[in-house]
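What follows is subunit A.
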Amino acid sequence: MTSKRTDFPKPKTITLFSTCLADLFYPQVRHSTRSLLESLGYQVTLPKDQTCCGQPAFNSGKWDDARPVAEAWLKIFAGAECVVVPSGSCAAMVRVNMGHLFEHEPKKLEAARELGSRTFELVEFLTYVHQDESIASRIPSEPLTYHYSCHQRELGLSGETEALLERSGVPCHELKGKDECCGFGGAFSAKVPEVSAAMLKKKLSNIQATGASCVVANDLGCLMNMECAAKKAGLKVGFKHIAELLSGKGS
Partner candidate 1 sequence: MMEERQFLQKMTSALSRYSTAEEARVLASGVRPQPGPRAGLEDKIARFADEVAELHKVEVIRAGNWDQARRHIASMLQERGVSSIALAGEDLKPSLPLWGKWKVAGDRDSTERAEVGVVQADYGLAETGSVVLVASKDKPRSVSLLPPVCIFALSVFGMLDSMAHLMKELEARHAKEGMPATVNVVTGPSRTADIELSLTVGVHGPGEVHVVLVG
Partner candidate 2 sequence: MTSPIGKFREKSREAMASPVLTKALKNATDKFIAGRTGTLPKLGDPIRLKDEARAVKVRCIARLDKLVAQFAENYRKNGGQVHFASDAKEAREILHSIAKENQVKLVAKSKSMATEEIELNHFLEGKGIQVVETDLGEYIIQLAKEKPSHIITPAIHKTKEQVSSLFHEKLGSPETSDISEMTRTAKKVLRDVFLTADMGVTGANFAVAETGTLTLVTNEGNGRMVTSLPRVHVAVVGVEKIVETLSDVPPLLKVLPASATGQKITVYFSIISGPRRPGETDGPEQSHVILLDNGRIDMLGSDYRESLYCIRCGACLNVCPVYQAVGGHSYGGTYPGPIGAVVTPLLHDEDAKYPAALPQASSLCGACRDACPVKIDLPRMLVSLRKDGVKKGESAFWEGLAFKLWAWAASSPSRFHFAAKTVRFLLKVPGLKGMAKVLPPGSGWAMARELPEFPEKFGWE
């Protein structure tokens, strides 16, 4: 859980956790996040050995499969002054759930807790650690609508990204049911596809009703899910990660 970490000292270096989804499907988010943080004066390290935090296997109950992946993650990010990740779900995996994997391994549990206390979702970092709202002015103007990704709940986050969007002055249309799940849920989208499709249908219909030309979110799982569904449904709407908008490379 976050405790709105305004007490966390501004780091000199940030170790960027790009996430497997960004590296595999949306490398522009990795690059945007890096250039965004560098432009704000941080020295950014991007460990090239990083792969994934282990969340997909963890959520599916395959904890034996998740463990080696999470262990690799802990090794790669060990010693980081501050870890920033453009994903609420990955931040939650590190801060909240890795502990469950290592319940019976005190050393790794401690490493997970320790690193977790220095790991932030991107907008969380910008809001509570970086604390300079003027970055909002970088957001290019286009009618936007915001989808609240579910995993922000686990981090205790709500309203931070919307505050940035509002501050930017860019037209932002309220999405009906913005905090309703888009139907991704990782393996859920493939294992319980009919219900996932029903949730997606509702989400896309709400998106269409806003008249926005672009949907903004903090999590690539949601964005990928909605984008692929919009394509199939023939809905002409763009999907952007907040990092892309903030780095100015978004349009």
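Note that contacts are C-beta pairs under 8 Å (C-beta built on N, C-alpha and C of every residue); 3 or more make two chains touch, one makes a residue touch a chain; residues count from 1.
Per the selection procedure, all candidates are chains of the complex that A comes from, given by their letters.
These figures come from a predicted structure and were not determined experimentally.
Contact annotation for this complex: of the listed candidates 1 or 2, subunit A touches only 2. Chain contact summary for the complex, subunit A toward candidate 2: residues 18, 20, 22-27, 30-31, 48-52, 54, 56-63, 65-66, 68-69, 71-72, 97, 100, 150-151, 153-154, 179-181, 183-202, 224-225, 227-229, 231-233.
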